[in-house]
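All protein chains but one are shown in place.
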């Protein structure tokens, strides 16, 4: 599912917020230069070869694509308005993702650098806590485990209330 | 001047911290994936078409290349040690830089995203405040003006004491 | 009502199934699923529910014709 976002030229390239294909960091970065922006920040969340002491073979991501797409669009719009961004874009991959490959990318651009960093962090934190996307780790020993990274409800007592890192920095 | 930094594979590509050539963001990003890192942050400081209400034609950067190179190496090493980074790299362009072109790039990679963002901000803030690099703005009206962005001495009373944004976030 | 589950919940339930029992609210549905499969109790406590792809609260009233999605804690990124 695609949504047209005029504030990123990637609109014409590949605008799926959720994609089964490899994330094309290079194509996205090349499209992220804007005459009015002085700062571009690109975050890439990549698959590590280890987690909690275990060797990782690959990850597998699953999403509720329809809900996830709508939520990412809302998060990008909120970020864009809050920090007057020139560019706000995010893409999350689903399916099997190998070590060193990108599972998620966030790109922000703004007049000054403070806004580009802050909004980038805001977007990735909200995606990780709120958007219906899940990770299954496949370990070298043949075992697998579904992640449940958002533990906020244990502290907030409400599955809809989250504790964001971007608020604590 | 080149320095070999084994913690970035770009060592083999283009390791000048100060360069007269166009910054090759794509080549640098492509070299920035590391099996042990889960987070990569790339910051690109780009030339805007406006500043303090004036239309900008292009910028011209000058550096004390020898001192700047040594200082950037020290800053990268400090960041790498403080946040246990897999990758810490920065490159600043000198000479004429046109609107939307990158004047400076900083790339960091770490196990978790918090460190990649924080160290990236630390590196760019220290480069901007401390490293002997200067910008001359060439405006559309034909005038030009040398920047003196680091005004910290006015508050700290010491040209060697700086107030960093990374400390306030 | 039609129930669709994701991620770790597929370990405990079929990916999608029809539920005929008389269930009046999301809170009752959460309890029902826990009773059907006690092993899923811990994760069900942390799940969000969506009806027609919109998040709903525990108080949401069900008529029986809904498509309900059970959403475990996010672990994207």
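As written, the chain order gives the labels A, B and C, with residue 1 at the start of each chain.
Heads up, the rule we're going with is that a contact is a pair of C-beta atoms (placed from the backbone, for glycine too) under 8 Å apart; a residue touches a chain by one contact, two chains touch by 3 or more.
Values in this document were obtained by computation on a predicted structure and should not be read as measured data.
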- Would you mind listing the shown chains in contact with the chain that isn't displayed? B
- Item | Touching residues (missing chain, whole complex) on chain B | 45, 61-64, 66-67, 70, 92, 103-104, 124, 127-136, 146-151, 153, 159-160
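Just so it is clear, only the chains that are shown with their structure count from here on.
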- Message: I'd like the Å distance between the centres of chain B and chain C, where a centre is the mean of that chain's Cα atoms.
- Response: 49
- Note on the structure: Residues in chain C with touches to at least two other chains are numbered 77
- Task: Give the residues of chain B that touch two or more other chains, as numbers and ranges in rising order.
- Result: 113
